[in-house]
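What follows is a single structure, and I will ask about it in a moment.
The other protein chains are all here in position, but one chain of the complex has been omitted.
Up next is subunit A:
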């Protein structure tokens, strides 16, 4: 056999072997691929930044130990309060010690972190480990909007945070309530679809049921209300900036109306609602003190008493309303995809490959579907398959309605404002809300906020920020379509 023939045969055999390996690889799930590839890093430790508290019980009690069992890689969870996560990540990046390998990143921070160089671009890893297929199955609103900066992948959307309206079905179905509401307003008592309807229903229920039950309550502490303001402002037709000049337009008539209405609504909410945070609002709803509220998805699970008998959940007030809770989109129909988390790799990591494989495994169809069902964790459904997962649908009697509402919310949700130095803009919003509860004039508050935003934009550079805003505004979830 000539040398040419031998080489031809050898090439053919090698080609067949490669094809067979590829076939085998493609037959593997993303989770299996990650585990297999990660086994070569057995004995190493990866440090992952995770929100302190309940969130971190996922990697501490479930995913971390399981990953170690499968790969021999130890996962060290660095718990950080959400408010300090950005600071810690940036500080570590500037120090360059490589203390963090994998990160939880709020998608609105992604442009800042990516442009600073703190995040590792993930495209080459996705290609290398064949993750594109499963990545594509993340619900479109998250996949298309919370993954890339300037066309590069910097994080895997990993938490379907979205605001949902929770209401008391028993109160809305009560024949006497219906009758009295009809007599008073001339129309049927129904779950409000607009803010005008919300005000009418909320006031009616408070007038009728207080002091035992109030029409509604929301969390009003500025860090939470900031998301509600962003949502409501856009649902009412507001735009944050003039796209041509990059001048802030938050002080428009729409903005003033929204702030004015928000403050007026406090009058039919429980006394002292201005101090309500996540837990206070939760306690009020679960104890039956309020008929409507808007919050993140865990409220729905806890209201149904799912997982609240776990020891780690003993701080969650016992639900007195299990089986009586309905789920709906908030008024306006376009809920805020408030905060959320994406999984990223730190650019300064010394174990990038292992860190990547861990987040691919966490984010995969197989593992994520288990993580979103953990009663103690706060990861919410974010993959299309999660919304129809039979295991999830069976968790409590109304889980089907719950997941349907979450899916609807994901389909129509609005992204958090995300620009360069987003936190500076958000800080202005937080202060504005704080001034609103203190009694300042809404118009004056928003004029000051707009002036502050303009000053921040000027400092960053109008053209630079304009380009980032244009990119953000072009996304499907930036403004209601």
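As a working rule, a contact is a pair of C-beta atoms (placed from the backbone, for glycine too) under 8 Å apart; a residue touches a chain by one contact, two chains touch by 3 or more; residues count from 1.
By definition in this document, contacts and distances are computed from a predicted model.
J.: For the chain not present in this complex, what protein name does its UniProt entry give, out of "Sugar ABC transporter permease", "Xanthine dehydrogenase subunit D", "2-oxoglutarate ferredoxin oxidoreductase subunit gamma" or "Acetolactate synthase small subunit"?
T.: The missing chain's protein name, per its UniProt entry, is "Sugar ABC transporter permease".
J.: I'm checking contacts with the chain that's been left out. Which of A:197, A:423, A:447 or A:471 qualifies?
T.: Residue touching the chain left out of view: A:423.
J.: Out of A:61, A:82 or A:115, which is the one that touches the chain we can't see?
T.: If we include the chain that is not displayed, A:115 is the one touching it.
J.: Quick one: which of A:274, A:365, A:447 or A:471 touches the chain that's been left out?
T.: For the chain that is not drawn, the touching residue is A:274.
J.: Residues of subunit A in contact with the chain that isn't shown?
T.: 87, 90, 94, 112, 115-116, 222, 270-272, 274-276, 280, 420-421, 423-424, 427, 431-432, 434-435, 437-440
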